[in-house]
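As you look at this complex, bear in mind that one protein chain is not there, while each of the others sits in place.
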């Protein structure tokens, strides 16, 4: 199935962002065609200088480095005034395709399922 | 102690509104001077025509009827454009004092503790 | 592919506009759970196809008079909508 | 009585204005946890006394350059603030 | 007759997800369709904890799921990694972690995400309750 997983939660408020990544990897491992979309507060997953170790937290974003290994099809990011993160240093691990509302409309239409924790 | 308990959660999304009422009653029972403030989505607690029974849910708002019995000092509501509920039929159980931002500022200043679940 | 959008919480004007802007004209937005609270907000304008889920309005004491959206009357109608539409999208 | 307001989540402009409007001039607002994400939002204007909690900015990779608010450097400074102010109010 | 896979990700205590999902599934059967599985993920896994003891006049969602699942014979899956992290432990993990008891029992099953990946392949419709 062509599945879109949407991440709109902050990477550090609880487990939703991590759970979304885990879900994506599992679906991909079972031969679904998985794309990831970062939006809203989820965009903060894309910042370079997270320091989870500074707070004794797990660096589960290491996994994002290897999304292609896990056969995640595409990674998208939805622009957002509230978090203008492309003015900041972004992670080298992922190069998302930035999309506007029109592009996102297409994206939602072209996937068979959408999950949004 | 002079305590203000703020309810800003919808009465039907989980337990926060109920937990706030329980906290207020317990504090009052232990001789604290407790006031309640409804704001934001919490204002929906004040609507008349809830039908929790229609969904098999507990009508914990019955308790609101008896706030004076439980020696809750005062009940306030903070006006809010997003939920213009005073245009609707409001519960007969409570007559909150409606307050503006200025009045709320005073309120917060005059209480020794504020809890906001 | 036409999609059924499910909204289960209060939205600001900005959030709602964002959601409407990513819906196509064939899509439908259904307000469920605390999503029906949005019907109280006179500042929101629903410029795509939107409906409200009656059981959640009744539960919350939100009268039908506060809005002019079409109604989905019960869970069976909701199930039927899921079948009419290619997929359901729980948005937030 | 002067109060220390704690904000631990992202706010819209409207929400922030509401919060600022109920603060007195002696009060202080401290952005903690995901509250520091608000520093990225150029549309917000902080017209009362506001500070940002550094450890939560470092954790999230939010550089000090995105804003001009004074910093609270560590948990001990936060504890001291709680003592300086009459009470702490966790707002949302 | 169509089959549904139902993902529940909202907390049983701080969302309406379980309330809606239970009623939705009842309606699925009323309309002559079936449910492939209910899969609990994220905070929703809490509902598999059989120690849940709400006040007498409140809904017990743990019991409500059990009843509906037994009535219509569809499986209740909770994701193992999330469940364990949140203190919901099935028999296998109980042995693995050398705990003396388990709080997730049949008809709830503690399974990997693969069960969900398979279920959505085998069903006509998918819906998520946040």
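Letters A, B, C, D and E mark the chains in the order given here, with residues in each chain numbered from 1 onward.
Please note the rule applied: a contact is a pair of C-beta atoms (placed from the backbone, for glycine too) under 8 Å apart; a residue touches a chain by one contact, two chains touch by 3 or more.
Since the model is a prediction, treat every value here as computed from it, not as a measurement.
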item: Missing chain: touched chains present in the view; value: A, B, D, E
item: Option touching the unshown chain, where D:2, D:48 or D:87 are the choices; value: D:87
item: Contact with the hidden chain (one of E:11, E:36 or E:119); value: E:11
item: For chain B, the residues touching the chain missing from this view; value: 1, 3, 15-16, 19, 22-23, 26-27, 29-30, 32, 113, 115-117
item: Where the unshown chain meets chain D, residue by residue; value: 8, 32-34, 55-56, 74-76, 78-80, 82-83, 87-88, 90, 92
item: Where the unshown chain meets chain E, residue by residue; value: 11, 13-14, 42-43, 46, 49-55, 58, 62, 81, 84-89, 93, 97, 99-101, 103
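Here is the rule we go by: only the chains that are shown with their structure count from here on.
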item: Set of chains whose contacts include both chain D and chain B; value: C
item: Partner chains that chain B and chain C have in common; value: D, E
item: Of all other chains, the one whose Cα centre sits farthest from chain B; value: A
item: Chain located farthest away, centre of chain C as origin (C-alpha); value: D
item: Fitted rotation between chain C and its twin chain D in degrees, CA, nearest 5; value: 180
item: Intercentroid distance (Cα basis), chain C paired with chain A, Å; value: 26
item: Rounded Å distance, chain A centre to chain B centre (Cα mean); value: 38
item: Distance between the centres, which are taken as Cα means, of chain D and chain A, whole angstrom; value: 27
item: Set of chain E residues in contact with two or more other chains; value: 15-16, 19, 126, 128, 130
item: Residues of chain C touching at least two other chains; value: 12, 33-34, 55, 87, 90, 92
